[in-house]
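Yeah, one chain of the complex is gone here, protein chain that is, but the others are all in their spots.
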Amino acid sequence: MAETIDRETEHAQDRRIQLPAPTAWPIVLAFGCTLAAAGLVTSAGFSILGGVLMFAGCVGWIRQVLPHEQHEAVPVTARAVTIASRRALVERIRLGPEHRAHFPVETYPVTSGIKGGIAGGFAMIVPALTYGLIKQHSIWYPVNLLGGAGVAVWTNSTPAQIATFHWTWLLIAILIHSVTCVLIGLLYGAMLPMLPRHPVVLGGILAPVLWTGILHSFMGVINPILADHIDWGWFLVSQVVYGVTAGIVVSRQERIPTSQSLPFIERLGIEAPGLMDSRPDAGPPRNKEER
Amino acid sequence: MADRTLPIPGSLDATRLRDAALLEWLHSWVVTVDHKKLGILYVLYAVFFLLVAGTEAMCIRIQLVVPNNHFLSPELFNEFFTMHGTTMVFLVGMTIIFGIGNYLVPLMIGARDMAFPRLNAFSFWLSASGGLFLYFSFIGGFGLYGMGSAPDITWWAYAPLTEKPFTPGHNTDYWALSLIVMGFGTLGAAINTIATAFSMRCKGMTLMRMPLFVWLMVVTSGLTLITITPLTAAQIMLVIDRYLGAHFFDAQAGGAPIVWMHFFWIFGHPEVYVLILPAFGIASEVIPVFSRKAIFGYPAMVAASVGIAFVSTTVWAHHMFTVGMTSVGNTFFVLSTMMVGIPTGIKIFNWIATMWGGKIRFATPMLFCTAFLFQFLCAGLTGIMLGVAPWNWQLHNSYFVIAHFHYTLTGSFLFCIFAAFYYWYPKVTGRMLSEKLGKWHFWLFFIGFHLTFDTMHFVGMLGMPRSIYTYEADRGWSTLNFWISMGGLIQAIAVLIFAWNLIRSYLDGKEAGNDPWDAWTLEWSVPSPPPAYNFADDPVVRSRRPLWDLKHPDDPDWKYEQ
Partner (left out) sequence: MSTIPIFADEHWRLPSRGRVGMFSLIIGESAIFTIFVVAYVYYIGRSTFGPTPQVLDVPLFNTICLLSSSLTIMVAERAIARGRIRVFGAWWGLTMLLGIIFLAGTAREWTRLIVHRGLTVRTNLFGTTFYSLVGLHATHVVVGLIMLSLVMLFTLLGRVEQCHAERIEVLSLYWHFVDAVWVVVFTVVYIVGR
């Protein structure tokens, strides 16, 4: 495959190529133009000199190109040129089905994410309260941390204050906790069609770790007081518990086919009874209105 | 020695012979109309001014390294940041793209020279003498005292500061006149590039087979035609104002300084694209070669380039949200600015798709291009942020803006230019640049760049305005400014390594051969450095990668291209 081309050697040595002849007039003209402009900021003498140079440059230039452009003949020197590649092997990227690796034919319904979120929310209470009992000797500590910091009403509370029971903070904490759990579950469910293969790994391990990392870096800016009181190890544990529970709940749900499994024409929204199969659960063909 | 002390008339004096040879050599460079020599002149000129403007930037950073510093006088500080901006945009950016374009466009399309070789020489010497004229301002006017009358009006030169009553000396005149001169040089180069690409292509080089770099140079030149000229027109108005007593931007006689702002940014915004588009072209040449894959989505790349050029002419007033335009005006310019994201997004995805699945070699050019991809994305994102009018109202004229456009011009443009140096230096000189020094250059510059310009975003958000001479210690900017200056120092070291690499590799670099990177465009089919006539025989191409076809006769591209 290597191919040496010395095209130039195959020609006679005395070959000449016509190239435009070198000329000094462009530089004279350019320098004249600049001097003419420079005269405005220095003295008129410069402008006059510039004008003279411009005139000379123009005349010289015109004599170069009229009536015929001047050329000089450059002799061709033989130099061997190698056009070859050591990389002889050409590989073409084969387009197979695996190039749409995440081409989900089946996925979990969005509602399964919400179910998982609710289940995870309950499961998450256990490590949180355990943390309160072991570390702060009060189950209300994590509750107040969430409820109190969530609305940012306390400024310089001592751990003892946080450990006591407050009705309002409990209610706020429950509200925040349930809303967040359902929303995250919903987000999880919405993302599932994109990454449907390993819900437990994704939702249980990866997402909580990333989520904790993001919160860890942002919490100091968003709510510095809360950031001071959070024990990030336990926080991570409770997040993982949430995620694993949610993931297990989701993976137990029944998968539904995505629109990818439908014929193209049906995905376009066109009814074509003759071209596409009836759905397996549809029974004998019916009109769509009756469904 | 005896020869020199007792010269005998008519004798063959060795020294004089050498002098004569030197003179001959110099003469050949001055009178040349060869696109390769002119390209080299352009690039050397740009590198020289890169060092000059870099020195100015370092002086600015030394001045700002600690609060209440007096390293420079306030007047000199104004002159330095004006000259830094003007030099980097006009003397470095514009000249280096047209230098690289000058060298490569004829080689890439299989031509022997540019369409108008004499105009080419004229354009270069006009740009070059214009630049010298601009720097003459440091010693002209009132002499070296206080560094003469160098422009100190910022590089965007807002009226009415530039009017006679407010800037009595010749500072503004130097700025306007030298840029008018250079503007005509640039115009000539742009015309030449377009004519070359359209009229000088070798057989088979249809428009849709041109290398992307050539396409991008064409788009850039087209954009130059309609952006440099408004600046020239506005500067002519300014000169008429200052010399003939006219009132274009004279607020006292009813003239509107805001008209200057519009005229300047009609030039100023597309100018950024004039600089960045050739950088895209460089990336589009380097990334495929070092990924061992053809460029992904060639027609989309061409369309996106043309699209960027079109959209870029409709976005200028996003530099002017704070002057108080109508809501309709604000909305229009916000939306048009968002539009830029679409074609640039296409380009970024196409580059990534080119790399995907390829056999990537991280040689120095590829390193610079990879960093470019990431940094250009960041620059685009902060650009979108600044393109949102309310956000812009908060951060206009802060260091956040400086950080954004240095991400574009340093992080994207300059990185690609460095990639181009490492990639095409073997072609120009016949010798490879040292890869080891190149890696040092890359990593130091990369670290310094991020230290400087990432930090600038934060100091900008903390409220530090641009162009300030100094600041008090209690503003909370001191530490950040210290690190910004340290980053600048690291970048300066990296650039010095680069300059040393250029010189050393020229003297004893590795022999390159004609095709060191195993590349595919026509310039690699001629010896390095190419002979004066480029191609002994006119090449004939049948695909976008003519050398691929020759290297892989069993599997040529033209079998697959449409």
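In order of appearance the chains are A and B, and numbering begins at 1 in each one.
Here is the rule we use: a residue touches a chain if its C-beta (ideal position, glycine included) is under 8 Å from a C-beta of that chain, and two chains touch if they have at least 3 such contacts.
As the structure is a prediction and not an experimental result, all values here were calculated from the model.
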Out of B:69, B:229, B:397 or B:429, only one touches the absent chain, namely B:229
Given B:83, B:237, B:261 or B:355, the residue that touches the chain left out of view is B:237
Only one of B:90, B:263, B:376 or B:517 touches the unshown chain, namely B:263
Which of B:116, B:453 or B:520 touches the missing chain? It is B:116
Among the options B:58, B:132, B:200 or B:325, the absent chain makes contact with B:200
Logged for chain A, residues touching the omitted partner chain are 62, 66-67
Per the touch rule stated above, chain B touches the missing chain via residues 115-116, 187, 190-192, 194-196, 198-201, 203-204, 221-222, 225-230, 232-234, 236-237, 240-241, 244-248, 253-256, 259, 263, 266, 540, 542, 558-560
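In this text, only the chains that are shown with their structure count from here on.
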When centres are defined as mean Cα positions, the distance from chain A to chain B in whole Å is 28
So, in the complex, the side of chain A touching chain B is made of residues 1, 3, 5, 7-8, 11, 15, 17, 19-27, 29-31, 33-34, 37-38, 40-42, 61, 64-65, 74, 76-77, 79, 81-88, 90, 93
In their shared complex, chain A is touched by residues of chain B numbered 28, 30-34, 112-113, 117-119, 121-122, 124-126, 128-130, 132-133, 136-137, 140-141, 170, 173-174, 177-178, 180-181, 184-185, 239, 243, 292, 357, 513-515, 518, 524-527, 531-533, 536-537, 547, 550-555
